[in-house]
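For this depiction, one protein chain was excluded, whereas all remaining protein chains were kept in their positions.
On to chain A.
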Amino acid sequence: MISRLLELFLAYEEDPNVKLVILKGKGRAFCAGGDVVAVVHDIWAGGWRAGANFFMKEFSLNYLMATYSKPQVSILNGIVMGGGNGVSMHGRFRVATENSVFAMPETALGLFPDVGASYFLSRLPGFFGEYVGLTGARLDGAEMLACGLATHFVPSAKLPMVEAALCDADSSDPVIISSIIDQYCEKPSLKEQTVYNRLDVIDRCFSQRTVEEILSALEREVVDQRDGWIFATIQTLKKASPTSLKISLRSIRVGRVQGVGACLAREYRMVCHVMRGEFSKDFFEGCRAILLDKDKNPKWEPSKLEHIADTTIDRYFSKVKDEDWEDLKPPTRSKFNLPPYVIAKL
């Protein structure tokens, strides 16, 4: 599908008859993510390079969308997770509904929030990005709008009308597109238990220097208030791959000061190291436990945060030592006169 999307997007950019691209899913999901099981099978069959090839294509698609010269409207009427975010968050317009469920759940799987998440998560308010990326927390449509992941919220019943109006208008003008969607927009209220009301705790804890300190800060909060949410957050972190947590934290922090192209290039390095399994095989163990055998009991190795040295984390960010390997080179978008620090989100 990624190859097909790449083909289509490239073709649409050249085609003067195409004014904007609307992306939507079928059924109860917009897109639940990349077919990770298939990637794992590919790697078993053809080695890590087969997996790398998948991610190279996927990240190239993400970059294309981030730098696309025509507006993209993604209708996120349902689950949007992992790779699904990669093909929507970099677009200009992201329409959430009452059915939206957002997540970047990679740390539970032994991976890390990729597809340019180190770019879009790090731009969320305060340290919300660290929270979302490390815990894989689920956000609903109202929360997505509140933090900026979604640009609009439209009740699902009105979606056909939005589509029709956009097609009628047949315009590339983002102002016109925005005002059309605005007409069907609603301001959803955040649910009472919303995590968005806990930003002060999130900022206090997830601003800490290291994963260990984040956990300690959360544990201190529990002592002060008996709180199910904090307890659950701690449990989620404890169940995630320690290596994933550390590389995810650094990825988001470093990504905060980088442009989307640099973020994707860096994430490509990281994902290659993950697939090579040089320092940890958590990705394979995570897929086994969660997706294949489904026993939901992954045995991470290294199993403790303290056992992972900073120097090991450094290695995930360095080039792969292999003569055939190359850094991800996002396709040249020079004819569109783009600055290197492309701003993908409004």
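The definition used in the following text is that contacts are C-beta pairs under 8 Å (C-beta built on N, C-alpha and C of every residue); 3 or more make two chains touch, one makes a residue touch a chain; residues count from 1.
Methods note: contacts and distances are computed from a predicted model.
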| item | value |
| --- | --- |
| Hidden chain of the complex, named as in its UniProt record, picked from "AP complex subunit sigma", "Acyl-coenzyme A oxidase", "DNA primase" or "60S ribosomal protein L27" | "Acyl-coenzyme A oxidase" |
| Identified contact with the non-displayed chain, of A:K24, A:R204 or A:K281 | A:R204 |
| Which residue of A:N53, A:S69, A:Q235 or A:S303 touches the chain not shown here | A:S69 |
| Sole residue of A:P174, A:G277 or A:P302 that reaches the chain not shown, by the stated touch rule | A:P174 |
| Residues from chain A at the interface with the omitted partner, ascending | 67-69, 125-127, 173-175, 178, 203-204, 207-209, 213, 253-254, 256-257, 335-343, 346 |
